[in-house]
Each structure stands twice: as C-alpha cells, then as structure tokens.
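Presented below is the structure to which this report refers.
Every protein chain of the complex appears in place save one, which is left out.
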Amino acid sequence: MKPNPNDRAPLKGPRLGVEIAGVHFKNPVMTASGTFGYGLEFARYMDLNAIGGIVVKGLSMKPIPGNPPPRVYETASGMLNAIGWQNIGAAEFVEEKLPGLRDYDTNVIVNIVGFELEEYLEVARFLNDHPGIHALELNISCPNVGKGGFHFNKDPRDTHRITAEVRKASPRLPLWVKLSPNVTDIREFARAAEEAGADALSVINTLVGMAIDVRSRRPRLRFRTGGLSGPAIKPVALRMVWETCQAVRIPVIGIGGISTTEDALEFLIAGARAVQVGTANFYEPAASERIALGLAEYCRSHRIDDIHEIIGSLKDYE
Amino acid sequence: MKPNPNDRAPLKGPRLGVEIAGVHFKNPVMTASGTFGYGLEFARYMDLNAIGGIVVKGLSMKPIPGNPPPRVYETASGMLNAIGWQNIGAAEFVEEKLPGLRDYDTNVIVNIVGFELEEYLEVARFLNDHPGIHALELNISCPNVGKGGFHFNKDPRDTHRITAEVRKASPRLPLWVKLSPNVTDIREFARAAEEAGADALSVINTLVGMAIDVRSRRPRLRFRTGGLSGPAIKPVALRMVWETCQAVRIPVIGIGGISTTEDALEFLIAGARAVQVGTANFYEPAASERIALGLAEYCRSHRIDDIHEIIGSLKDYE
Amino acid sequence: MLDKKVKIKAVRDLGAGNHLIVIASPEQARLVRPGQFVMLKCVENTGENPLLRRPFTIFNIHRNARSGKPAGVELLVKEVGVGTRRLVSARPGQTLDCLGPQGHGFQLPSDLPSRVTTACLVAGGVGIAPLLLLAESLLALRVKPILFYGGGTVADLVLREPFERLGIDIITSTEDGSHGERGLVTEPLAQFLRIHPRKDIRLYACGPWGMMRAVHELAVGHDLQCEVSLEARMGCGLGACLGCVVASPAAEGRPYLRVCQDGPVMNSRLVRWDIEPV
Partner (left out) sequence: MLDKKVKIKAVRDLGAGNHLIVIASPEQARLVRPGQFVMLKCVENTGENPLLRRPFTIFNIHRNARSGKPAGVELLVKEVGVGTRRLVSARPGQTLDCLGPQGHGFQLPSDLPSRVTTACLVAGGVGIAPLLLLAESLLALRVKPILFYGGGTVADLVLREPFERLGIDIITSTEDGSHGERGLVTEPLAQFLRIHPRKDIRLYACGPWGMMRAVHELAVGHDLQCEVSLEARMGCGLGACLGCVVASPAAEGRPYLRVCQDGPVMNSRLVRWDIEPV
C-alpha cells in the first residue's frame, strides 16, 4: 500500500496551554463576563471548544432585575452599558445553563455579584459545591448599580475584606478578583486582593462614562452613567494590566478592548497569563475563537513553541 | 437711492459670551493646552479671532527638553502622547510668542507646569506681571513626567496646597486648576481646588494608557506609558465634568475628545461653562473655529438667544 | 441564527432618506419568518466605527428571478445616523457581516383564522418594514389584512406598491395632509374600530413608540389583542448583552424582556408603555 502523504505523525502545534490557580486552560483566550451571556447563546456561531474558558454573566443568589432602559449606547470605538447586574440567579444558572455548558470542553468561570457582602458570600458558598465550575470571578467593580450598593473597590481595605471572606466561603474554587479601572492606583487594590488570598486578578472592568442626547438633553442611558468598554479603552486596560503584573505574583488576566489577535498579544507581552474578549463578542460573535486560532497561527509562523515565551516578554528600548 | 436689501440692521445673533472668573469670553470654545502649540502655528489655517480663548502649551520657568521619541501613537479613536512637558520656557514665551498672540482678539490662558512646587510658584509669579495673559491654568495632572516629579493629583491635600500657593504667587490672574481623570473620585480634587481658591476647573487631562508593538515587543512610546486623548475618552470626560459640576460652584471647563459641535453641546448641557478642543486640532486644524461657528448656528436654528440656556440644562427621564 | 459575510446586491433610493437594500444570502433568506430581523455591520471592516451591528427588519425575501427560490433579503433602511448613513452609501458588491434571521416574529398559528378574520396593520414611516411578510402570511391563512399607513408627509409613505399588489386595503394618513387623511395614523384606525365593534379583529403595529403606545391603548380600549414590533438599542442582537430590554408588567422578578430574543414582536400587553427604551 502506498503511504498516504497526509498520514505522517501530525506536526506538533505550539503549546498554548496556561495554568491559573491549578486549573489548566487549553489556550489563554476566554470570554468576558456580561459579554457572552451564559455561553450557550454563542454555540451556534462558534465552537465553544476552541477557547480556554467562558466567564458567564455576573450571578447573584437571587435573580436581579437590572436597570430600566435605555441601557446601552455606542461611542467612538466603544460602548456604554448600564445593565445593572440583571441575571437569572445562581440556582437557575446551575440548573438550566451549567449542564449544557458542561457538554463543552472548556472551563467555566462564574462571575459573582452582590449588593451586600453577605450576598456575595451566599452565592460563593452555593457555587462552591457545584461540579463543572472551574473558578469564581469576584466582581467588586461594577459601576452600574444603585447608590445603595457597597463599593468594594473604593478602598483597598474593603477589597481585602471581601476577598478574604469570599475566599473562606468557597474554599474549593480558585478565586479571581476582578478589579476596577476607576481608581487612582490599581496596584494598591491588586496587592490587597493578593494578600487576602486571591488566586488571580482580572483586569479591567469598565471605565465609568456618560453620553448625552443633545436633542432631548437627557443622558443616553436612563441610569445616567454607564461602563465604557471596547477598543477605546484598550490603552488604559493594557497600562493597568502591565502595572498590576509588576505589583503582584499571582496571575493576571488581561481584559479591555481586545478584538484581534494582536490585541491579545499585547496583553500577553505586558504580562497577562490569559485574556478575556468582551465587547468584540457583540459585533463579531466568533471573535474569541478567531483570536484563539490566531494565537496558534502566530506562534506557528513565528516559531514559538510555547505561549509562555510571549507572556511577560515586554522589552525596553536600548 | 434704492435701499440695499442687505443694508438693514444686522439680525442680532445669539449671545455666546460666557464669563469665567471675571474674564469675558466671546464664546465658550477654546483650544486645549499642548494641542495648539503657542497658538500662532494655527493662524494660517483658521481665524484665531473666532474662538473664545487659546490655552498655550504647558510652560515652566526654564525650558524643558521633553522625552525621547517615539512620543505619540495612535489608538482606536484616540492617541497616546508622552511629550514630557517640552516647552520653550516662560521667558521666551513672553518675549517671542505673546506679542504675536496679542494681535488677536481672543483670550490667552497660560498652562503652567513644574517638577517641584517652587518651580510652579516661580513661573506663576513671573507671568503674573505680564499683560496680555487672561488666566493661568495650573497643570497638576500630567502623567508624562519622570518619577522624580511631584504628583499633586494623587491626594486632594496636595491639590489644595499647590492651588493655595499658586493662588498667592499670582494674585492678579484668575487661576484655573486642571484636574486628572486618573483618580478614584474627581470630586474630592475639585472641592480641594475650590476651597484653596481656584477660580475655575479644567476637566480633564489625559488618561494614562499604553500600547505595545508586538513585533519588537517594545512599548510604542519610549516613555512606556502616555496620555490617552481624543474621541475615545469623551464618555469618561463627560462623566467627570458632570460629576465635577455637581460638586463645586466655580465654573468648570469641559475637555476630552471634543471634535464636533454636538460634542461641545454635550459638555455644556452637562454643566461646563466652556469647552476646550484638544486632539481634534491635530487632524482638523480649524476644528475649534468650526465648533464655535457651529454653536452659533445651533443656537440660531434652535431659537436659543443665549448660550446660558444650554449650560447645565441636563434633563432627566420622567 | 447564522452569521454570514453577505454581498450587497442593490441600494435603491426611495427618497426622504429611505433606501431599499437588497442583500444576497440564500441560506439566511430560507429561514426567515415574518417580523424577524438581521444584525448588519454597516461598514466593511470589523474594527471600524460604528462597531456595533445595527438591527433591520426583513422587509421581503429576495427571490431568484428564474427559480423563485430565496436568494436574499430586502431591507428598508432609513438614514438616521452614522451607521445607516454608511449603509445606504454602500456600493453593490460590498461585503458586510450579517447575523440572522434573529428574533421572535409574529404569532401565526394555523388556527389563527378561527379567532381572527380581520388584521389591522398599523405602520408609521419605516414601521412598514415588518408588515409585508406579515400581510402575505395572513392572506395565506385567509385572514384579511388592512393597512393603516401613516407618516409625516407623503414622502414617508414608501413601498406602498408591494401591498397594493397584494390587493389589500390601504388607508393612508399624513401629518401635513399631503396624502390620505391629515393627522396621525391612529385616527383612521380608531374610527375603523369604532365602526367595526367586533372581537375578531387583531392589531399589528410598528412605528414610533408613541404611535405603538396609542395603538396598544386602542386595543385595550376595544378589548382586542395587539402585537407590536419594538425598537431598542442593541448590543449583540442575540440575547447575550441584555442591552435591548423593554420593561414589562409581567412580574416574577424579571421585569425586563429582551427585544432581540423575546421580541422584536411582542404582545402589546407585555410592554410597560411608560418606560420608553430609547
């Protein structure tokens, strides 16, 4: 029999796998919370198996109704949102969504939200016992909730406290803390979370912004202000990821305006162990898959065997 | 003689004039420091008489060389810069540039910078005695200077101190304080400056950002980080202007991504008494003139007699 | 449903900012149900502004001239801002990203005729967009559609011919009286409902919020069912961002419905008309 030329041992591709707090990710590309629903919404547009992980929409113990509309507005290379933590609640997620997600070979990270410390602890405790969840991402940084809510990202001591408490409430799950960019020095918050036992940091959430309809003279969002995301904020996000990487030893996950393979590479070079694709999912539902494939292709064409050769490889001018 | 139909008394246009700390501005449009050189560079591309004021490039007492290149990089709907306060020094400005500027019927505001408190005081004292300057704008918020420099925008107490000292050093000139957006709560800094005797606040300077060349793996700017400006930051700027307007009683001058008449209107509606056009001058040298004319046209077509009907007119949803 | 790179086949200027845009996409065209929409990237490159895709109702199925098979979709696009401006100035042959068909269309169960004999289709301006496919489906079910079509001026009453070709009654109105009755479209509708106090009428409305609200109130007043095709600013158009909601009186702790997924067509009684979503 003639040997099939395609029958050789396959060329070993570059190694894209990364580890975050003991959990293996097949590649460093995930989707960002709130921009990918509960994951399954995207299954018909892309291969969910192609990405390292899915961070689902922020969950609270009880469902949260969210803010009245209008909730979104597009700005130059970005968008504002004031969804207001609308979610179906952790119990319904575990029952209705998680089983479907478990059919895919990718990690599931649950972003958790709450108005009070006790609410965070409740959802953390609840999720701790559920198989199929690979990490919790503690969202202490969402700007779009009413004045009543606690703000654990205004003072590093509060960040420390909530991190430590949630850490205790869900001992089984790796804990990522997602930081706000709306601070004077993100490193203080990064260090506080690290000291309190965070396993990784997600950097950044949205910048607080506003837009006004000059015709009606009303804010474009009924909540008045909203979170700015998308390519517009990428330079700020990249700077903060770089700063955070200098300040802590735990892994940093880069987020903010990532929509191309090059964008992802910038964050990895700055030191991020992994990245999350956010707003880009909205205008290109398969963006995360394309970026994951793009990283593999980049490594191949640049003869990079392992993605770790890229991570933290920022050089300086001579 | 037949009456010339064009010979009637001219229709009174809308009143666009605003007052800031006792100084009259023919309209609320100025150019932002560092984006308009020393003003005269633009005289051949637009009518300098058409705008309310010109804020010149940040001046120190002695010339400052600035940062090594590359100093600028374009990002999505924005740009990063790390010029590093390069300027010709206050003495040369007064001798070489100010006389030319005085030929125009517009206000001249001098932005002042320094590495130490004493340097600020020196340039403030020096400029205080020079006719043809209508206000000082105290820049305590530039991110693009080396680590040695003081940071008067990290703690409101420092903002208070430098404002009070400069206030004393230049008693003749109205003092505007230009605030940084890279803070957790801009209102604290706004109130500190107000209490210390600032006559007006300029909001905002650039956001700190970064970009990386994935090919060379070096930062796109040799200074590593730079200030992000342009339409990308408009939502953040507008939010901060609105917040500042709620927090203080002195006039607020809105800055950040303004490149159209609509942009200017958004800031005025949010409460800004005037606006500054920055990065837009680079890609459209006559942008400020076009916006000033645009405001007049807007008022005319919307039957608004006085720009004050727009300022602070933000409405809420029912 | 599908995310495709599609080609613009034609852009026809209908006046007053309205354009009929024909898009080649057989796979998507085959799946369309009346009331559904597509999310269209208005510029060629993904990274270009506007970033977010824009929702447009599928006005008609474009069919292959010879085989009659679905070859694409026709959209009625009114130029109102940066995205629509770019879209209507696109050249034939240009490629765009197109997601669809999306959303929940009109309720057209086979037993509809047992409850409904007359369908009042109420359109304001480009609100005409979802009503052609609806009218065809109603006719196929032997429900009689009547079109109430209003606009500011005659130029807003675009694309009447396809309805005329279906042979259905069209009652037009314009605010300036330049065509049909002078006034709002809800006036002839109200009159019709007064004259025909029957329970086998159903209302279908698409247009500005205030107009749909008025139609809803007429429906409630006459104890009729009413379906509305809603508009909202959308982030994703596929149910993930929760950006496109309308408030709903249906409680159960979930007072918001997604226009892109639970709509765009909804029973008007599921909508809180005091909270405009745009």
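Letters A, B and C mark the chains in the order given here, with residues in each chain numbered from 1 onward.
The criterion applied here is as follows: contacts are C-beta pairs under 8 Å (C-beta built on N, C-alpha and C of every residue); 3 or more make two chains touch, one makes a residue touch a chain.
Treat the numbers as computed from the prediction; the structure is a model and nothing was measured.
Among B:G22, B:P65 or B:P131, the one in contact with the hidden chain is B:P65. Among C:N49, C:Q102 or C:S248, only C:N49 touches the chain left out of the display. Screening B:E41, B:D103 or B:E118 for touch with the missing chain picks out B:E41. Contact with the undisplayed chain is limited, among B:E19, B:E74 or B:E297, to B:E74. In the complete assembly, the contact with the undisplayed chain comes from A:A76, out of A:A76, A:L138 or A:I233.
Taking the whole complex into account, subunit C touches the unshown chain at residues 47-49.
Counting the whole complex, the residues of subunit B in touch with the unshown chain are 34-37, 41-42, 44-45, 57, 62-63, 65-66, 68-74, 76-79, 81, 83, 86, 222, 230-231, 259-260, 279, 281-286.
Definition applied: only the chains that are shown with their structure count from here on.
Measuring from the averaged C-alpha position of subunit B to that of subunit C gives a distance of 46 Å. Note on chain placement: the centre of subunit A and the centre of subunit C lie 36 Å apart, centres being C-alpha means. In subunit C, the positions touching at least two other chains are 47, 49.
Counting only residues that touch two or more partner chains, subunit B has 76-77.
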